[in-house]
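All protein chains of the complex are present and in place, except for one that has been dropped.
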Amino acid sequence: MTDTAPTDAEAACFEAGIKFGSLYHQFAGTPVSPDSADSVATAMEEAIENQPHCRAVEVDVREDELAAAIADGGADYTELTGRFLEVEIVIDYEGCEVVARMEMEDGYPLMRLESVEGRSS
Amino acid sequence: MTDTAPTDAEAACFEAGIKFGSLYHQFAGTPVSPDSADSVATAMEEAIENQPHCRAVEVDVREDELAAAIADGGADYTELTGRFLEVEIVIDYEGCEVVARMEMEDGYPLMRLESVEGRSS
Amino acid sequence: MTDTAPTDAEAACFEAGIKFGSLYHQFAGTPVSPDSADSVATAMEEAIENQPHCRAVEVDVREDELAAAIADGGADYTELTGRFLEVEIVIDYEGCEVVARMEMEDGYPLMRLESVEGRSS
Partner (left out) sequence: MTDTAPTDAEAACFEAGIKFGSLYHQFAGTPVSPDSADSVATAMEEAIENQPHCRAVEVDVREDELAAAIADGGADYTELTGRFLEVEIVIDYEGCEVVARMEMEDGYPLMRLESVEGRSS
């Protein structure tokens, strides 16, 4: 018989995914400039840390990329999107710790699991 | 030595979580009425099915709950939020199939994994 | 004495602006492909038409622009943003009819009032 019930480690990874999807789709599109980048990064961290099983969120705005995009456009701000962000999220669920990251890879903001610790044997 | 590299099944669960967080935080807050409920449900399904590894999304609007909330308020529409939704998402990642659901539990819209199939042994 | 109370026409223009800001920031960031473009356009129209004083919303997705952006990227979908959209909104507020549009101008999605009718004299 095959057991299809999720393990704690799988549930921890599901929780990590929820946080990434939430963070991205809540804040993508926010008007952002170099002067306002810190406040949106802080708001993203503190908002998502409210969610269950979320131990830590760290958001870095890639300021050079942001400044370059604004220099290319016609306005003095742009819309927040994945290429301006690097994010690390740590989940703690029933003793499993999951670290997940979003960063640019081949020109695309990729979300991926970095490590899963505390699987029951 | 402990291996902390994520399994395919864990990555599939991470992908399922991303889809739920995306769906919820992209569309929560949308003005919705009984007449417009079908169009937002269809848009949610088709939008999230664009995302990688997402085989199927089914969104049901709880129309009785929606009608009751509108009757209680002062307007003829309200904002889309979790208590008006039931969602099922199926992920297919490297041969692992994950089914996840969002539905109300104790008055709170709970996202959870339902089944994980195809783990490598 | 200067009267600073808003006129009905000014209030109608304020309502038109609310609808544009709502439409844009609710739906920007939605995963979109040529196949799902119609459903998100319909959802945008029906959602915003729920809002008060909103007589009509018409959303056209610029499919050529969308296809070109997807061909340039590494995925088979992209995120909805202003350069893929043309929108017309008609407001009716206390007998004033306002028509407003969003369309690309100099590479930037510009929202502007097109006409204001029914000002009291």
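For clarity, chains are labelled A, B and C in written order, and residue numbers in each chain start from 1.
The working rule: a residue touches a chain if its C-beta (ideal position, glycine included) is under 8 Å from a C-beta of that chain, and two chains touch if they have at least 3 such contacts.
Remember, predicted model here, so these are calculated numbers, not experimental data.
Screening A:Asp3, A:Glu58, A:Asp76 or A:Glu94 for touch with the missing chain picks out A:Asp76.
On the side of chain C, the interface with the absent chain consists of residues 2, 4-7, 9-11, 13-26, 100, 111-113, 115-117, using the contact rule stated above. What chain B contributes to its contact with the hidden chain is residues 24-25, 28-29, 73-75, 79, 81, 106-108.
Mapped onto chain A, contacts with the missing chain fall at residues 22, 26-27, 29-33, 35-36, 39-40, 42-52, 75-77.
FYI, only the chains that are shown with their structure count from here on.
If each chain is reduced to the centroid of its CA atoms, chain B and chain C end up 27 Å from each other.
In chain A, the residues touching two or more other chains are 24-25.
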